[in-house]
Structure formats: structure tokens, C-alpha cells
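Here it is, the structure in full.
One protein chain is absent from this view; the other protein chains keep their places.
Chain nomenclature is as follows: A, B and C, assigned in order of appearance, with residue numbering initiated at 1 for each chain independently.
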């Protein structure tokens, strides 16, 4: 930690800060400049609130030096993490694609969806079983029955399954049917859930909260890693900004930033990232060009009658065509799909 | 719902939209203008996704006309809601104040806190028992023991208790010790939790999510009301913006906006809203001047050594002085504290 | 400046940073910790780009220590600035109020407006003569004729005049008719204009840009002060956020923050800050309660037919009533209106 004292800070104020740092176990390095005195704190408590020091008399600014996350940091595993999901590698040279409907609606729909997904070449089928919606009056999902239908549809076609876990009580159920458990954007800071997920041995995909900085996202990742679950991937799905044309602003730049700061694979979700079917193909291409390790996209056999998220679900031919383009872009950046 | 067709939309496209509206149960009013054809849909499914229509060929724009929330709307109870918490009215002419430390840390701390709170004239003591922190390495709260200590400290001084419920499994425990259950900002869209809280008969305080629009907040309120729990108050606690000097941007304007759109009482939290002790008094005064029905504020007997949120906790004399100022402002707007 | 080297940074990398700092005239203090090496730079070039150092090999983080603004900083004049506008003090104990229509529309309108303004007790009349609008097809203002009308209306009632200067070519004209020149939000970083305004001796009111941080705003203020014009006040008028119910989010917290960081008076503009007439009174009250040194508000004798900004202009009785409330709030915070 570094404390910058105000111009003209009194010796007593400086001493009080030094005492407080020492109290917290820091070795203090003092550097007296012509304008400001700097106090560098090394060692000391890992967890402290820099804002506390900011409010002390005579203090100008406080900077935290050590990253608040460690296991999620690039330095922890500079070569990058590759997750093995029953033989499917995520984070390697191959860019993994996950596709499917927003929700599992009935057996016919999920079977058709699985056909479409497999035909396009995706390796993982997605589909929600629990759909808590922002309005209490909307379709809320099929629950376990839906998961079962999706698992069967996937198995018949050699697909893996990803589905969202809403709270701790669903972990066991989801683990029975899905290969990857997804933590939704709204749960990115549901720390009880993260802690429980850190104890299981199932791959997790952690979505970025719509107003979470990349640092906060990596801190949430740290929760899962700290418990011993290293099979973790991140998923960028759009952030909230002032722009209203798109539902969210899909932050493509988060992809190279995550690659710089962390070893975790990063998946892009252009469906939620834009909220509009016509924006999904260009943003999927952009994500691959920017270095994404995977994509998760919504596709539905009849988006006009989907029970949820129809507006952002691609028509099957749109998805098939996109997959062809993505293969060309992947090759252009030295990867494969 | 209103669908505006593009200039030059073809008759077949218009017909397709009419058919889709009819299919969803709408009575369709068609108005053919010189530039645009408008299709007004009355009645019909309550829940539909306007974005679905936006993506149909020939459609320019879609506007939802009926509010997505009903029970939370002003029209439902134009005279406003007054909640009775064991004799303490919230939402009436008197502005309620809640104060206390971020977390219950030990018996000595909570007893001192209760003295400070009572001396300042607040009617409710606050204190967290479960502290899920953004870093997995921080103090995580005392749990039930903390609640018990706070209840006892409150009872000895005739104070009510408010404390945060983190997930559904804690509802019973919290209900035993607290008079008001607080839903934190990160849980504003934890719909499973909201649904469970709608079934109990305890007053709830629902905090606004840091990136939630006021409409989304009222939709979350609707979840609780829809289940039959009408003892609900809202709490503004700052939104995330580009400004970094304050931890959040405390949205004072949300107070009169909520009063315009809804009948629910609104409480202001200038401690989380600003994240800085020195900003709390001016923003508390602003909130009362803007019409807040209550305040919730952090105060600690020794903020420099608080285990959490010390930087935003007021020193006791600061809090006592503030309470005096607030009484003058309340009088200026025709209310009392 | 402080450079924090990465864990494991090589000696050659550290040396390269030291050399670069020395090249820029910094005295370098090196502090070798167990994890990170810190390099403190004292003295050196005032202007440098911290991002340049951030990109050097082995560098983890760079912190700027000296504020980028000096003349605008609190330390420059801790007692605060009081501006004398022909006998009217701005920044003192009295809270100044400015009111009037968005645009000067014609002689009748500005005379009626002046009556209304004076009756309410405001000391300054506002009104735009040049109205560059976001659409090229809207009313664009009366120009010099409008300024002349407003000056005459003001003089007859002993009011001061404030009006907006759009670019450097208008400075002479505006200076002839107005007592205070306003720099609009869109021009906050029009540095050519700021530089020209720094050379004149007229009070300036500098509005905050809708996406400007407080630091950037103070840097723009520095431009005007650096040229020798010290009669400068700031004006908070709302920032752009994700919330769409209000046109902007009126950042009341900017008021105490500016008072903490700077000696410049701060005026609040709740009309542009909210964009809605019904939100102006509560936010005006909040601004005074939070410590604003003045208010600028839109009022129109017939807002329903105003040529611009009618929706945010108060009706005269609304304004008169508000002025009464504001006097009570001012008294509650130890000031007068």
C-alpha cells in the first residue's frame, strides 16, 4: 500500500498514519519529497480498506499495490488454463461453441434445438430450466423435467450440456444433468453461491455482472478458485451503459483485458450482450477476432414463438451461416472452431 | 402495445403483425397515416416481449403502453403506504431514522453502538450478521450470535432492528431477531429470495441494485407485493456511474421519482450512496430535503478500527450533530424527525 | 509519481524505468519490498502521461501523485472564493438564485419573465440568445436582439444577467450585455474557448460536461484560472447515466465534493439536471441542503408554449412557492436566500 500525504501535512499526522500501518503489520518505507511525503507499506494485513486511510487527517491519496486477487491472476498460471469437460477442451487452441434456446420449453422444442445445434457444429447445448424473470408474471421454466429432456437430447447427439444454477439449493440437481454450471450475471456477487460452487468438482462458467468492473469479476472468480475448484471460465455478456439501442453494451474489449490479467478462459455471449438477433452475428465475429476462447449463443427453431428471449435468438439458418464465417475468422487468428 | 410500421411497409408485413397481435389476444386498432401505419394493441397477453415485434419485417418501433408493474404503481394506492413496525410508522409524516454499524462485531461494540444510536434519536438500529464481501479473504460476520446481541441491545433501549437477509435459507433466522428484513443491492433481482419474502409477514426494505433502473426496481418490488407482503419500503443507495471520486453516485432524484411512480415509502442510504464519511451529512440533508421517508446510516464508536465499511461510518459526534440539522430540514419541508 | 513494478520484475526492467524517470527530471526513490519494488518520482516534468510508464515492461501500476490542477485546488485558497458581480456576492453566506426562460423569445416574453423572476426574489435573470439544438431543425435563438431585450428588462428591475457564450467569436458581444458568461456543458472541454475566457475580466460560470468526472471539470476550470480570470464559478447540471426516467442524473453529491476539492463556488441547475418540471423543486431543495452556493432554474410565463425546454420550465406559482421553501432550508443550514 502507498499513502501519499498532503502538501504541508504535519509530522504528527504522518506519524499517526505510520502507527496505523504498523498496527496492521506493514513494514513502513518513508520517502520525504519536497512536496509530498510518501509512505509505502509492505507486508501487512492482506485485507484492509484503503478508504480508511484516505479519511485520516493529512492524507491525500491511498493506493493499493498488491492485487486483491491472486489465484485468478495471470501470474498464478501464465500458460493459461485449459479445462477438460469430458474430453472437450476449453481454453486451448480450439474455440468452443455453445448454442441452444434460452429456456427448455418442451421435449419437441429441445429435440429440434439439439438437431440445429449439432448441425451447426457446436459442441455444447445450452438451455435454462429455471427462469427467474424481471417480471413475476412471466414463464418461469420447467425445472428438473427440462434438465432431463435436455440431457437426453444432448446424449443422443454427443453434445455437452450447460445450464444455469440459480442458488445453492440447486447445485446437486444441476450437477446431475449438466456438464458445466453457469452462474448468471445477477449472481456474480452472490458469494454464498460462489462459495458452495468452489467446493464441487464441476466446471463453472461465471458471467460478468452488468455493472461489474473487470476487477470485481476476477474477485468473484477468486471465490471459486479459493475453494479449490479450478475448472472455471469467465463469460462476457454486456454491461449497462447509457446507450439504449442495444439492451447492453457488449464489451468486446473485456476479452483481451481478461487475457492480459488472468489465466482463465473467456467465453463471449453476444446474444445477451446485444439483446437483438441482428447484432449477434457481427458481435460473435468480433469476439472471435478479439481472441475469445468460446461463444455461447441463443438459437431457437421458431424464435417468433419462443417463451423467452425470442428477440435475441437466431433463426437456424442464421446460426449455420454464422458458424461458417466464424471458422474463417478463427483461422485468420490462428485458431480453429 | 403500439407498433409503428416503417415508411413504405408492405401490406403483407402489416398483416403479419396484425395476425401476430391477434394470436396473442390483442384487439387491434389500425391507423393508416400518410407516412406510417400505427397498430394499437389493446388487451392481449400481459406478458410479451416487445423486442419480438421489433424484429418483424417492416416494423419501425414498438412501445409498451401498460406499465409492467401494477401493485407497486401509484395508482394502486394513491394515498401512499404507511407501514407499522410494532408501533413505529414508516411512510407517514415522521421521517424515520435507522443507524448503527456496518457489522455486528462483538457485544461491547453493539452495546456502545446502541447507546450512540439512541442518544442521536434514531428509532431503528442496523447491523449486519452475514457479510459476504467482494473479497473471499475478509471478515464475514458473526451470524446468529450477532443477531442475538443486537436484539438484546435494541430491546434494552426500545429500538427496532433491521438486518440483511442474504438468501432464502436465512429468512426464518432473521425473522426471529429483526423487525425489518433488508434485501441488499446485490440481491435486488434474486427472484427466488423475493418470492420467499413475499410469503412472510415481516416488513421488508428493498435496496436498489447499483445498475438498476427505477422501473426494474419497481418490478422487483412487484414480486414481493404479488405474493401478498405489502409491508414494503424501498431504499436508494447509489448507482454505478463513470464518476470515481465517490464509490457510487447517490441518486437523490430517485426519491421524488419513486414518490411520483409508486405508493411505497422510500428510505435513503447516504453511507453506501457515497462511501465516504465526509459526504454522508450533506447527502443525508439533501435526501430529507428531497422528500425521503427515512434514512439509514452507518455510525461506529471507533470507525478507524471497524471491521467493515469504516471509511463510510460516521464518528458519533458527527452523527449527533447531523441529527440536529436534519430536524431543521424536516421542519422546513413540513415533516418531523 | 509512483511506479509499482510487477512481482519478479527483472533488474534491467527496473533500471529502464529509473532511467526514463531521470530523463524526465524526476528524483527517484527506490524501495525494494519482498514482493514489489516501488519507484517514487519526485519533482520532474509537470506534464507526463502515466499511461506511458504503465506500458513499460515489468511495470504493474503507475500512480500520479501531484494533482493535475493547482489553481482550482482547495489548497490554493482554503477560505473559498467570493465573486463580486457588480455588488452581488457569489460564494458567500447568501445563496444566489438565477432564474428565467431557456431562450429569449420576444420582448413581451422576456418582460413577463423578468417580472416573475423579480417577484420570486432571484437576483439574476437567465436567458439564451444562441440556442444550438441537437436537431438542426429547431428554434435557434434571437441573437444580439435577444440579449438587448434581456439587458433592458433586467435593468428596469435591478437584476443581473447571465447568458451562454457558444464560441470565442461571441465573447465581445456577450460581454456587452451580460454580467456573467456561462460556458455550456457541451463546451466544457472546448479549450480554445476556455483560453479566450481566461483573458477577459468577466465572471464565468462553467457547467460540468454530462460525462465529465469532477477531476476533468476542475482541469477545465484550471484553464480559465491559469489565464488570470479568477471570477469563476462551477455549475452542476446532471450527468449521463443508464437511468432514463430523468434526462440526466442530477449529481447532488458533486456539491460537497467540489467544496472539498476546490475553493470555487458551485451553483446547481436542477432544471437541466432533471429535465422535468416536477422534479425541479425537490432537487433545488436538495441542492441547497447539500451546500450549493447558488441555483439556476428555468421558469416561463407559459411553459406549454415555450420555444425550447418547456417541459423543464416551472410555472410561475411553482417557482414562487419553491423560493419560500428554499429560504427555510437555507436557514436550516445556516445560510440565507
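Methods note: a contact is a pair of C-beta atoms (placed from the backbone, for glycine too) under 8 Å apart; a residue touches a chain by one contact, two chains touch by 3 or more.
Being a predicted model, the structure only gives us computed values, none of them experimental.
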{"item": "Touch with the omitted chain, as defined above, among C:128, C:146 or C:210", "value": "C:210"}
{"item": "Of A:62, A:214 or A:323, the residue in touch with the unshown chain", "value": "A:214"}
{"item": "Missing-partner contacts on subunit C, residue numbers", "value": "20, 46-47, 49, 51-52, 54-56, 68-69, 132-139, 166-169, 186-187, 189-195, 209-211, 216, 219-220, 222-223, 226, 240, 247, 275-278, 303-304, 306, 308-312"}
{"item": "Positions on subunit B where the hidden chain makes contact", "value": "2, 4, 6-8, 27, 29, 31, 33-36, 38, 40, 42-43, 60-61, 63, 65-66, 75, 240-242, 244"}
{"item": "Residues in subunit A touching the chain absent from view", "value": "211, 213-215, 239, 241-246, 249-257, 260, 273-274, 278-279, 282-283, 285-291, 325, 328-329, 331-333"}
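Here is the rule we go by: only the chains that are shown with their structure count from here on.
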{"item": "Longest centre-to-centre distance from subunit A, chain (CA-based)", "value": "C"}
{"item": "Whole-Å gap between the CA centroids of subunit A and subunit C", "value": "38"}
{"item": "Distance between chain centroids, defined by C-alpha means - subunit B, subunit C (Å)", "value": "31"}
{"item": "Centre-of-Cα separation between subunit B and subunit A, whole angstrom", "value": "26"}
{"item": "Multi-chain contact residues (two or more partners), subunit C", "value": "241-242, 244"}
